[in-house]
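A protein chain is absent from this complex, but the other protein chains hold their places.
When the chains are written out, they are named A and B in that same order, and each has its own residue count from 1.
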Amino acid sequence: MATAMIAPETIKEIPENDFFLTPSCILGAINPGTEILISRIYDLLGLRWKAAGDRPESQCTCCTGFSSHGDLISIESTLLVTARLWSVAAEVGIENITTACVTSYAIHNECLEMYHHEPGLHERVDRWLQQACGRRLQLPKHVVHASDIMYRNRQALAEKLRYRLVDHNTGRPLRIVDHVGCHYAKVFPEKAIGGSESCDVLAGLIRAWGGETVDYPERRHCCGMGFRQCAIRPNRGYTMACVLKKLESMEPWKPDAILTNCPGCNLFLDKEQWAILQMTGVEYNIPTLSYTELAGLLLGWDPYDVVGIQGHTVPVEPLLDKLGIPYDKSKEWIKKENQEATSELA
Amino acid sequence: MTKPVCIIGGGVAGMQVALTLGSLGMPSVLVEKSSVLGGRVPILSRTFPFFNDDGFNDGKKFTDSLERDLRSTPLADIHLGTAVTALRGDFPNFTVELSDGNFVSAGAVIVATGFTPFDPTSLKEYGYGVYPNVITASELEWMLNQRGPTGGRLVRPSDGKEAQRLAIVFCVGSRNKRIGAPFCSRICCSYSTKQASTVMERNPKAFVVCFYMDVRTYDRGFEEMYSLAQERGVRYIRGRVSMCRQLPDGSVSVRAENTLLNRPFAGEFDLVSLSTGMRPCQDVNHLAHLLGISCGPDGFFLCREWFRHPHDATRDGVFLAGCATGMKPIRNCMIDGAAVAARVTALLREAQA
Partner (left out) sequence: MKGDGAAAPKMLPSDLLSKKHEELDLIPDSELVTAYEQLRDEESSAGDAYPNIRYLYGTSLEREKDRREIRAQAESCETEMQQWYEKARNEPCTWWLKNHLVAKHALKSCLACGVCTAQCPAAQYYPEYNPRIILDTALSDNEQRLVELLKSDVLWYCGQCSSCKPLCPLGNNLMGLISSLRFLAQLKGYHLHSVRGRQQYAMRHLCGGNLWNRACSLYFRNVTAEGHPDFGPRHAKYQSDAEGQMVRLGANPDRPGHFGGRKLSPQTLAEFRSCLASGGTLVLWNQLEECASEDAGASGISIDEYHDRVHREG
């Protein structure tokens, strides 16, 4: 699907500066470098950001998204938790929320929508929030995903890149599959850049950085993470099946990499390739990177110390070879200097 | 000297109004903004249904015969390539300003501006405008026409090869609250069935599937046409198509649920035709403003009284005919045209008595 033709109604307002960055559960647990890279890229672009307030009461918690879609949280609890996060942002004078996770993005937006549809909800949540923790309900001006900021600044970043998305030996633009998180594009399609079908948030980055997008039949198919489907082991066959379906569909185009903007997609499209190899004997070996990881690599940041590619199941080094990015494999697993030895239980 | 009736739109409804007015001795000025008469009918390879069809199957033969009759009466003054730029005055003394510089002193104005097929480019899930083998019903119709680009053969635009497997997707752009078009466009089920039936008739080995939500072949002879289509081998699957995607060989993968069997359906086709719903004419809002009349919530012109005066627009002396008030088959456009002509003639004679 040509994503260069974006319907005007799906070009949204993306704030320029002053962001409150909310972290991700999955990234924090499994791919921690990825979200720290968001802050590094903000710094590189000279953007102001905060991830917490100044008081001990004002730290950043989960938005409850994973648990909400895991059917453990009441919607009112979610409303209160997000309201608390907005209050923390307001405390430090910030009205633009940028989430590291797409499920968070959808959760924040779902809460915002509810205040429009349900009469009296604003007043009730404000009252409960005051009773619960002494805070007031203040709706943020913008809620965007961190990849929206990246999209807005894709040309600025392109100018800073040390490497382009081309095979450095042949000059061939690399074929990159753009896999957009379902919760970014499908829950509120009108709030996704380009809508849900011709979403441009990742394709735009690929084009700006010299690569080529791939349109294949299962392009917009979910990765299958499925919250409770992946969290509980007997259910995970569903996740694997979805990943397999996508890999089989994209294979004829021989993509060089998969680009994601969702923590769950980044995790499962990468890691289930191992299980699929075991079960089918087919080695897809398609490196799967998040938009921040790709940006970090193209900017020339250290693949192991800063980007954290060692955490990926499908080795990323072959992609680095194509890009002409040097790396020292011996440094893959070293620890950082002065690492704390964990003390024994007293 | 009787003032003429100004007719805006030279499609079949407009032409029928002029002809009927002529038979009643009323003069008319027919203003058509394109360079030809006939509207959207000339591209039709086949009109329907198949019995009582007056011998006209090819759309152009039909409109040609209307035009012949029209040009043989001195009472109809035809202006092609002309639009209406202003309307002044009141019933029965209007002044209509035309884009060719002429002014018409008209007793009444009849709006017969027709419809526009919905452009499915914005429904990205179907891939229209991106995948060459996804086309609209209008494009299919022209392809099936002997006078068309392939001489009536069904081919894949991607490589010119013969298309054996055809998917027809109903309700594209209609019955869709999400895009602000909750209405039904009424004739799409019927024209799609006609097209499917035609393909099977010409090529009994073809594989044709119609993906429907309902089959609203409601008018006289239409249900029989639907039965005939099925007898010819057209398949009907009850399920709205969720997406079309191009495969490496150019064929199109179509996904839907077969809701009568509770099973997902996925199939590959050479050609996918989107049976698009209808929208009012492209400049409907401009015209409504210019003429001082209202439109309904579905965007088509609104009539003043639903049952007694379904052809009266919301301004005295302005009337509506044909698809300008909503999609209808050709036969109903003809009936409409005759009815409005009669009504306007009676009103004008009364006013000028």
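Details
Just so we're on the same page, contacts are C-beta pairs under 8 Å (C-beta built on N, C-alpha and C of every residue); 3 or more make two chains touch, one makes a residue touch a chain.
Note that this is a predicted model, so its numbers are computed, not measured.
From the options A:G93, A:G171 or A:P234, the residue with contact to the chain not on display is A:P234.
Across the entire complex, the residue among B:L30, B:V208 or B:M243 in touch with the chain not shown is B:M243. Only one of A:C222, A:L259 or A:L323 touches the chain withheld from this view, namely A:C222. Residues 21, 23, 25-30, 32-33, 35-36, 39, 51-52, 55-62, 64-81, 83-84, 106, 114, 117-118, 121, 124, 128-129, 131-133, 135, 182-183, 185-187, 189, 195-197, 220-222, 224-229, 231-236, 238, 240-242, 245, 271-272, 274-275, 278, 305-306, 308, 310-313, 315, 333-336, 339-340, 342-343, 345-346 of chain A touch the missing chain (whole complex, contact as defined above). Residues of chain B in touch with the missing chain: 125, 171, 175-178, 213, 238-243, 255-259, 262, 264-265.
Note that only the chains that are shown with their structure count from here on.
By the touch rule above, chain A contacts chain B in their complex via residues 1-2, 5, 7, 195-198, 215-220, 252-253. The touching residues of chain B, when paired with chain A in their complex, are 122, 124-125, 127, 129-130, 243, 245-248, 253.
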